[in-house]
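One structure, pasted below without further comment.
Removed from the display is one protein chain of the complex; every other protein chain stays in position.
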């Protein structure tokens, strides 16, 4: 290309008008994006409900809306999958912004189901003691009111409830649906923000311990923003390297298959852009995943946030974030494998070990689960590293299994309460097995699943990822993983000991009898745990079929 | 002049922002530093778009601004609420949960 | 006929089973049942004996195969019996003396609440002992071997409420176990060498073994000797026999004098074919025998407890037998012959001792006896005959058997022969001494007993008929058995087909040996009379010479065991228990603890400050970036 032509193209930047006709009208495959669109639509309607529906009936409306919306979205998703968009007809939709392929559909399905169950826990109103003759849920009467201030008291008396949580949840879900499907870095970034911002707010809305809840929100928000800044800067660098933000584009540049422009020729000169960009984008995702050393927000936020929110966050965020990470690493950077794999090795090992080790001395159930989620992130990373179809499907399976166990576990946590709300300090759980064997048994099942004891979904998942890693030649990683799960087993077992083998305290917490909502949530958790543990074949096949990314 | 210089500036801004996040105590200021980092990204985007001679970078810059705006809304809401309950916007006072 | 062999063992076994599981309802006539079954097997024995005499000397062996015990590939352990002249001898001795002891016990144990159990154990012992001598392979023999050990354990500790008895029983079993190692290792060696452990395979093979096997055979020999030492209380495993006297006297008579303790002699004689080709092993056997015969004799001199004194003598007499057995073909027959005669007179002596104790409120200290001949004449006579027999008074059974052994010892030839013969002679002298001592202290002199702790004075009296009759019978045995056997060396011809026999050429004529023996015998008696007959025996033992004091303590052997084995063992186990806790367990717990500690330290990083979290994120990013760049660089 001659210098004059170059000058011309540069010139064209300054005079944007003639370029206008160069921008084609975007063409969107609405049908294929229907799940996402439905969710966002419902979210928007939810806002309107807040605006126009009288307070009395808001709760019902919102819950119904959310449930219906999610169900519809899931139905639409199934329809897509049935049409074969997961396998044969997988392709890039919306001008290359969103991928509709196996992993995307699988993860979106998982997220939708998780969200559906989460809605039940959000809607639970039987656990907290009635305030002024009204059932109340676990969210602040009025988020803006000062904790313990007159305004709050007034709000409670007036029976305010923060039904906004449902639209917020829906927005978050929408973002999460796009996140793993995002096929260019911009969409990735936007989706990230779209599901992060509602979560920040949700964290702040606990009815009890509002100070902690707000603190959690601040921490989560600041660190989240911080990390997204890194992500964005990484994106910028990658863009600088490849001149495009679309995954396929960058991939082709990396492979050197893209048609070279002089700009490219110069920018691809120094891999620093690529490498640093890659690193920073990965960091952004690892933050959401909660991998060491980007995990430090996890315990505090998990502890402070309203438990239903924690459950949802712990489950869905991980799914979405790992989905995005997988796509990034498998679609954009397969050519860079030899650069990022070692780093990921390091991160995975540190994550597994640190997560397990720190959890050993935790004294708060929610923090304990937070650290266990960190350790699990490590296990999943081991699967990610396998970098073959096997790895993808194993991670997909693990995510599905893990998310339901987590949701269930946190749902159980909401049940154990005393005067001060949920009794999350471990010492309060002593002898729970004597007082209410059923609840304790259920929680024990979840713990065993976390510990990866055979016949639970946790074991199936763990075996899947480790086996994938081993076949990917990461045997050392498997051994570290095995050792750290031995350490992890210790603290899960400790909780069981506490629940069953120690005498209950006289003033011990009581187990609230939940409404069918939470019961369903827990029941679903148990069911999935056992089914995926005993007969995982069908879901493995599913994950296996869904194991191919479209480029 | 060489567009690379803009990149250096962007990097510099980003670093300043990051440093600010680590150093400043006031939540608002911390948040502003984050915004600064985002703006650094914008600068980088624009510069690159100039270098590559395509519009994507500039478009992204707009997106970023919108997102940043949204973040401000949420962030300020949270920070204000915690300020009202604690009468302090110092991030170091928000230290109930640890270990 | 063959089936009778099985019944021979089955009868007492049945008795044991019934009596031990039958429960209290059998208490009234349990002892009679036990005695009856003992007699049954004795009768069976006689029948078989008669049948055996009916046959020519060479095909007298009866075998009967019952069933396969342990079949694993080449390891085929059978339960089968082999009844030849050797086993026949034992069968008669065991069942005969056994029956007598049963009868005796009816009286002796009259007042014991657990008499039924006692007879159950006695029957169990008979069964095991018969199994031992009738087995046609070493593995089954091993079963009998341990069986008698068990019976002995149960009977020594029969009065379990006495700690001393319980301890003695445990000691006996343990020491025997040490010996059992020998037997089991011997069996393993046989299996790995000959691929079998049946007499029918091993013994001929041993005969035909070539020089390369001799090392192994010597090994087997030594192991068998070890076993024999354990069971027959030979040095160095003799320490248990003295304590075993804690058991009821009939037990001492039957098990620890007449039968079980002679099992070692049986084992060695039975394995003659092996020893014949393993001279080193033989030398070891002879040495052990000689040492023990002196050892036991010396101990016997020092004991004031009548039973312990007799125990010492038993030790020494068995020493004779072992020595004889060690001499090889020239000795086997006489070993067995002495074994039988000894069975008679030593059993008689023990029953006599039992009768004395019975009359003296179970007083065992001879220094508290004296002049008892007036009070219990029958006991005195029978005991006296036994005494004459054991010291080898010419014409009585002991004389024939012991002199033969002494002759054989000389016949070994060379300096060896002289040494052995000399020791044997010396042994005879000491025997005469200590037996005379026992005799004098018990039955002569003036009475030395007085009120015991409870304050009632013993009224020595003759024992009931059920006790005296067996003593009389045994007395007959101890008088005539020897002569009966030796007439035109009947016994030699009887056993020869099994053990083989060869007349060594003795440097001394039979007459010379007899004369010599008589001389030393008289010396011994005279010395004893000087010390205990002429002047009164002090009621409390004088301090005595160093040797005496050592001998009282079994020549310090127990002290040695105590210091080295018991104390050492205790220290070992205690330190191991400590190690197990602190080291083996400690390592694991330590790891756990360190993980906990690490966890505690890492927790501190989670200090709750957003900004420090941000730092870690930034640091992490830096590391990741650097690492990525580095990966490319390298």
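Observations on the model:
Order as written gives the chain letters A, B and C; numbering starts at 1 within each chain.
One rule holds for everything that comes next: a residue touches a chain if its C-beta (ideal position, glycine included) is under 8 Å from a C-beta of that chain, and two chains touch if they have at least 3 such contacts.
Note that in this section contacts and distances are computed from a predicted model.
Within the choices "Sarcosine oxidase subunit beta", "Stage V sporulation protein AE", "NADH dehydrogenase subunit M" or "phosphoenolpyruvate--glycerone phosphotransferase", the name that UniProt assigns to the complex's undisplayed chain is "NADH dehydrogenase subunit M". The chain not shown here is in contact, across the full complex, with A, C.
Touching the chain that is not shown, out of C:1, C:564, C:577 or C:622: C:577 (per the contact rule at the top).
Screening C:18, C:47 or C:143 against the full complex identifies C:143 as the residue touching the chain left out. Taking the complete complex into account, C:69 is the one of C:69, C:418 or C:480 that touches the chain left out.
The omitted chain makes contact with chain C at the following residues, 67-75, 139, 142-143, 145-147, 150, 153, 157, 160-163, 165-167, 170, 173-174, 177-178, 180-181, 184-185, 187-188, 191-196, 205, 212-213, 216, 569, 572-574, 576-577, 580, 584-585, 588, 592. For chain A, the residues touching the absent chain in the complete assembly are 433-438, 448, 453-455, 459-460, 463-464, 466-467, 470-471, 475, 478-479, 482-483, 485-486, 489-490, 493-494, 497, 500-504, 508, 535-537, 540-541, 544.
We adopt the following convention: only the chains that are shown with their structure count from here on.
If touching chains are joined by edges, the resulting network of the protein chains shown connects every chain directly with every other.
Using mean Cα coordinates as chain centres, the one most removed from chain B is C. Spacing of chain A relative to chain B, judged by their CA centroids, is 24 angstrom. Centre to centre, using the average C-alpha position, chain B and chain C are separated by 97 Å.
Residues of chain B in contact with two or more other chains: 18, 21, 30, 91, 94-98. Residue positions 603, 606, 608, 610, 614 of chain C each touch two or more of the other chains. Contact residues of chain C toward chain B in the complex are 603-604, 606-611, 614-615, 618. Chain contact summary for the complex, chain A toward chain B: residues 6, 9-10, 12-13, 19, 143-144, 146-147, 186, 189-190, 193, 197, 200-201, 204, 210-212, 214-219, 221-222, 225-226, 229, 232-233, 235-237, 239-240, 243-245, 261, 263-264, 266-267, 299-300, 303-304. Residues 18, 21-23, 25, 30, 91-92, 94-99 of chain B touch chain C in their complex.
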